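All remarks here apply to the structure that follows.
In this view, the complex is presented without one of its protein chains, the others remaining in place.
Note that the chains take the letters A, B and C in the order they are written out, and that residue 1 is the start of every chain.
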């Protein structure tokens, strides 16, 4: 199915920083960029920067960025010959590439068929096992019988997790440390599942502890060429949401990189993958890697890989979608230095990550050696509560981890966003944390090292340092502004209303 | 003279983007940064970002940034153990390192002795000839006798230039195409020189045509280790001022790079150079390289080299000043991709590069993949007429020249600076110019390819494209604002005064 | 005047000694004299150099007793009083300054996706009263104290702003 058609215009079925990222790639390729926007996004930066922008519906995603029919209609009306879905929204909906194809529009991403497999965890696991890709030990599918469950658990080794096929996001998961406990929990979980869904659909999986999340970036073209673009470690998470990503991982040496990279390529081939994707693995403290899933889209953290490989993943996506062959061999790729990404979310890390939305009257986006920012923020923009909380991705590159880390630390200090709370203070604490510095990461990193306590301590420390300056500002205000107010009423100009210079 | 002292605080004897660049390096190194500022610079970004900032005097450079005594006094009062001079101002004044040394302050740069040689063109040329570094053919020094001048000219080959030792900046230079013309011009030039300076001091140099300016970045430590960090081509100039720099040069292949790099290292060793510097060469169309001078400072265009080598030159400077050895071998260095720099000067390219100063109420600094900016601009800043016109250095990196070029083109479009005129429109035209694209560069590039005519054409083309939108804005204004004015007087809120959203 | 810097409970004595030419002020903070050079003064924004270091202050809320400000990106609350020590002592003797507020306030802006409690019922501190949605996240707003849920001020689907009163507990 190696089609070959030069793309001349792309509709970007997304918003925010990723829409802007894709617009920039379009410009470099000489391709017309077509943005879509909801009522909420009339003044969003992707509307301003695209060659064209079309209104798509009201603010709620279901009526705009998730409205497939409307988007495909718009693409046709605007003469777009391709659609880039970005991440989130429709990017992993297998019906979307199908609808695109029916309407003669190139979908920049995997085929519906590949998506269908990668989107179904159990089906995907079965395919991977067949392709000898190591997966998390456990049942091959749904288990209805407690004896079978015990068998699987004994083979995988305790502790194990009992997961409801209907659960999700941490719900419906039960831990069993022994066969006895398994039998008890199985009965309870079955009853619960039956009550809720009319069916007891459980599966058993080995409970991996102190795991690291390590993923491999993949690309595969329509001619069957596959490459992996090395790993990213994304172990610093909160409630299964990645906060910090980096490449290389401190625990992946060149030999491991090649070994797991080959497995990742095998995984891509097993599902006949197309375009850019990511094979996600868990790594246990013994150094075993377990495949968990393929993310069938461009990921939020793709710039980490761009910084260490020098590749432009979005331009590569377009080339593959046009039917081009990947021009580099696996051996051509070399990892250059280290890159770290922090997701600057509009959430208050001091208040249980409460969403923080509203106008941003001013902001200072950091720049300088080794710093890259992908963001939709600009002075005067609005952070909307209708969409997700990622406002910016701050990246730092260095010749080695420590250079990248220190640059990140400084860039976090330079990054100011007025009007909303962000996760920046959390990342400042992490960049200085000795455990982070020595690479002692795991998905429970934040709790294990009491990072939130440290963050609160850091905030107090900073407050102490700033106490005199704070008092000085209040004294200044009482001394100058009140007088200035009076003076200004009397004369039009005042000594205290100053311009840039002083005499 | 290999001293070895850990630097703990650096006074930055400079302002603008380079002061900020050095502040960032200090932060990465955990070194206290100490800024100085004139009355004109009270709200400058380097004052805001440094750990400490000291007032140094009135706006005119002679009374502030050039006031050696005051600066050294300030350094001592602030407890600085080192001074970084940046570029310009005191950076190449051999008295400055001397005064620093006397006061027990480390000067981050070459020794006074090396500076003395590199600062005297004729002396430097003599040293280089001895070290078998190829220089521009011509007289070894001042010639007072016409017969000697004819001898030198015949050896070098016509055309030749007659230069007055007292001239400078293009003044006092005469061209001779033949011996006959040389004899005539020599008499006239001698008479002119005698009249003006009481002395006929002329020298003869081969007139090189259609030359390219190619320079090699050098570093040399106090242990005698020298490295070159490849070349930068800076041929696009206006009145001997560099506008665009890039690395690699389109005419330097690996063999040439190694050959000239070795010569550059030899040049550094010939003058017992210390710290970072640049060996500048002219290259004629036949591919011959002629050494012209060593710039004994960190150069404006150093980030070009940083982007292709991954090194941080300012941090390297500090390490060398601390007496550390360079940790990498020549063979460790590899050129990665291509980098281009455009100097965003506050000058009007449509009006003979007239300086353009004043308040910058808003600006948009570009960012995204492969883009780096070093600048002192921020919304609300002021571009002062007291100092030089460089407001920002815009850099683009790509895997190859064309990727870097297209990224630069787009970043130039994203870069908006309100309130002043800049050289951005000129660079937009250059990035699209077929001669630039094919690498046909020379120091007369702008005239040779009538780039200013092209720039004017481009501006007209853009005006044509924007004509409808311009008319639409005027119609909008008459339709909305006037009504809104009336409406606002009546009611407090108006339909036309909108917020970020529309219904 | 005395100032108490919130969170860190630090007490600082501060006063203006005199203003000098060149937009500078001589101040005394915690017994030490400092020269403050004012670079920029807006109505609620200041830039100044204190002890050779630049600071940027944004005053968010300025009352006669309390000032909320952001200094160099660090949010701070400062209580001010000419006899602050006395007041604080008195307040602590009374067992806390404010006293129990009836209003349940929303700390975030969002849309009401669920009303989880009934008017007129008894609620315990920590019980979920209302669920808000913002940025694809659901945030439970919990009772700030035990008491009777007198009134729920919002409806399902309504938008609330930060600091809006969601309910009244007595």
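Everything below uses one rule, namely that contacts are C-beta pairs under 8 Å (C-beta built on N, C-alpha and C of every residue); 3 or more make two chains touch, one makes a residue touch a chain.
Just so you know, these numbers come straight off a predicted model, no measurement behind them.
Counted over the whole complex, the shown chains touched by the missing one are A, B. Considering the full assembly, B:472 is the residue among B:175, B:188 or B:472 that touches the omitted chain.
Across the entire complex, the residue among A:29, A:47 or A:377 in touch with the chain not shown is A:47. Seen across the whole complex, the unshown chain contacts chain A at 42-43, 47-55, 78.
In the full complex, chain B touches the omitted chain through residues 346-347, 351-358, 385-389, 413, 416, 418, 459-460, 462-464, 466-481, 484, 495-498, 500, 502-503.
In the analysis below, only the chains that are shown with their structure count from here on.
Chains A-C form the pair with the most C-beta pairs in contact.
Among the other chains, the CA centroid farthest from that of chain C is the one of B.
Work out the mean CA point of chain B and of chain C, and you get 49 Å between them.
Per-chain CA centroids place chain A at a distance of 39 Å from chain B. Contact of a single residue of chain A with at least two other chains is seen at positions 413, 500, 502-503.
Taken residue by residue, chain C touches two or more other chains at 39-40, 53, whereas all remaining positions touch fewer.
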